[in-house]
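A protein chain is absent from this complex, but the other protein chains hold their places.
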Amino acid sequence: MKQSTSLRAFLGKRSTQWTGILVVLIFAVTLPLYANIYVIGVAWNALFYMLLALGCNVIVGYAGLCDLGYSSKVAIGAYTTAILMKTFGWNFWATLPVSILASAIIACLVGMPTLRLRGDYLAIVTLGFSEIIRLVARNLNVTGSASGISGIKSPVIFGVKFSTPWMQYFIFLILVIIFIFVSLRLKRSRFGRALEYMREDEDAARAMGVNVPRFKLLAFVIGSVMGGLAGSFYAVKMGSFSPSYVTFTESAYILLIVVLGGMGKTPGMLLGATLFIVLQEIFRNVGNSRMLIFGILLVLIMIFRPQGIWPDKRPSFLPSRRERKQLSERTETHGTG
Amino acid sequence: MSVFDIYIQQIVNGLILGSFYALIALGYSMVYGIIKMLNFAHGDIYMFGAFGSWAVFYFFANRAGAEWACLLFGVLAAMCLCAALGFLIQRVAYRPLFDAPRLSLMIVAIGVSLVLENAIMMVTNGDSVYLNLGINMTAGFRIGHVSVKWIQLVLFLIAVVVMVGLTLLINYTKWGQAMRAVSEDMNTCRLMGINANKVIALTFIIGSVLAAIAGTMNGVYYGSLKYDMGYMMGIKAFTAAVIGGIGSIPGAMLGGILLGVLEALGTQICGSAWKDVFAFGLLILMLVFKPNGIFGLSETERM
Partner (left out) sequence: MALVEVDHLTVRFGGLTAINDLSFTTEEGSITALIGPNGAGKTTAFNCLTGFYKPTEGDVRFDGKSLAPLKPHEITALGIIRTFQNVRLFKRMSVMENVMSGPHSITKQSVFGALFHGPAQKKEEAFIRQTALESMEFAGIADLGDSIAQDLPYGLQRRVELARAIAAKPRLMLLDEPAAGLNDAEKEELMALIRRCRDELGITVFLIEHDMDMIMNLAEKIVVISFGSKIAEGTPDEVKNDSVVIEAYLGSEDEPA
């Protein structure tokens, strides 16, 4: 017991954390130098799931909404980019704002009527809606019907084609860093705290003045936009996109990562996605039983460690000694308002 | 055959589909009414029921013949199997989380659903299995231009009998009364000496038995079973429960029948490719305009 507390103290130290971040970052940046194509491919896959988990985390982790159709959000971004590039010949980067807009509008359309209702309804609506997306994509010509859209040209970035594996790896690494940044900023703000109040006790949050439906909708839209962006990049990386991506299994994978990493915890998402990919590689030969194992994992985590593998730590908002002095000076001049 | 007749024919087909929905929707609705939980694994219990009766049916049919008796055996065995499964799931996976946030319960239910579905997928290698009763499935009679198959009539009547039985059970037995009481206010019931955990377990068992019956009926009607049959059926049945007003038993029955009929009509109008889009579109519209469903009571928020 003693040992674990001292371990916790060690891990909780700021210097340890910064060292940890630095080591991970250096490792991530230098990986293409010594890894082979297979490893880079696996690492890219992990990065992709990190993006999805970070986006899904805003909805499921921050706002506590049960979204069972996250893969459909990826599809919205992917199809927007694919259609604009293939059919209308747009430049990849120009499609991104449209992709963001499309994701946001669709999230509003789905979220506005349902977020006012009981939580479980959102689960079933997101699930139903993701089926709608899949079926619509299968049945429309503009989305290439069942075979989807293929032959999406990869953009050229700084004179390097996006299709080279290490370029893909770096682009996704940068995206992950941006998503982490967004997640952390959101979390440590009035907005992020309001979401957490809401998740902890909706009635109390409402009594403190949190406009619950509005904040739920905002979180839902942000999470959807993040998924859409990931989808846009996924489409050009793969060069094709088809309705078969939009499955409940895929959405369940993402949810599993969020739950495994620890709902609401950004580093947990990174660890969760990495673990998930590692597990997937290990169980590659086990084939069919993979989902069975994931299912059991989901149940066990929820029962025995609902906070996920990443440890719980509350941020301290108490002022440091220096800040305390500054604050008290300010109080003297302004008085209690 | 006039256009009018085609629609009548679709309504007849819709009724049988609707009775499957209704039987499964009851399980969702009862569980939701009692612990406010969307039991995501319910669709897979239905699937388990279908496979259970199929397995028992073949075990005996290969040895003894007499398909009808074997099927009866099959459905009884499936009911027992699902009852045990339903009980076990709520005991092992759900009960530890009754006091946790609803989101946790939901995620556990998804986990259970993945386990059940993939267990059957491993056993069957992901292939369909076929149930052949050796009877003439197309035999039936005609009313005007509308044809009704005997099998449709029989299955529909069975569903009606089961639902009437359930209604009697809920309204006129001690346990039914306890179930209604617990769904009103679980904590008060605990204080009054009702064993709420027992009542919850019973709710799961009854819901699972109904799912087993629906699973067997579905197997007999369509003749083929697949490991993922519970997924779509589950979402649709939950939709039906929402349409009827979640938590309401007559609501689930009516919602199921209504969804079945509307879906059949929608298929006729929009084409079968859009069948599911139609059903889910209906769900979303329902939630927008009448979120408490047909029989649902509007909740007064309580502090």
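Order of writing sets the chain letters: A and B. Residues in each chain are counted from 1.
The rule is simple: a residue touches a chain if its C-beta (ideal position, glycine included) is under 8 Å from a C-beta of that chain, and two chains touch if they have at least 3 such contacts.
What you see is a predicted model; the values in this text were computed from it and never measured.
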Among A:Val142, A:Met208, A:Val278 or A:Leu300, residue touching the chain not depicted: A:Met208
Which of A:Leu218, A:Ala235 or A:Leu297 contacts the chain that the document leaves out: A:Leu218
Missing-partner contacts on subunit A, residue numbers: 182, 185-186, 188-194, 196-197, 200-201, 203-212, 218, 222, 314-319, 327, 330-331, 336-337
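Here, only the chains that are shown with their structure count from here on.
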Rounded Å distance, subunit A centre to subunit B centre (Cα mean): 34
Complex contacts: residues of subunit A adjacent to subunit B: 60, 64, 66, 68, 110, 113-114, 116-117, 119-121, 123-125, 127-129, 131-132, 135-136, 138-139, 199, 203, 248, 252, 255, 259, 263, 288-289, 291-292, 294-299, 302-303, 306
Touching residues (chain side subunit B, partner subunit A) in the complex: 32, 36-38, 93, 96-97, 100-104, 106-108, 110-115, 117-119, 121-122, 125-126, 231, 235, 238-239, 242, 273-274, 276-277, 279-281, 283-284, 287-288, 291, 303
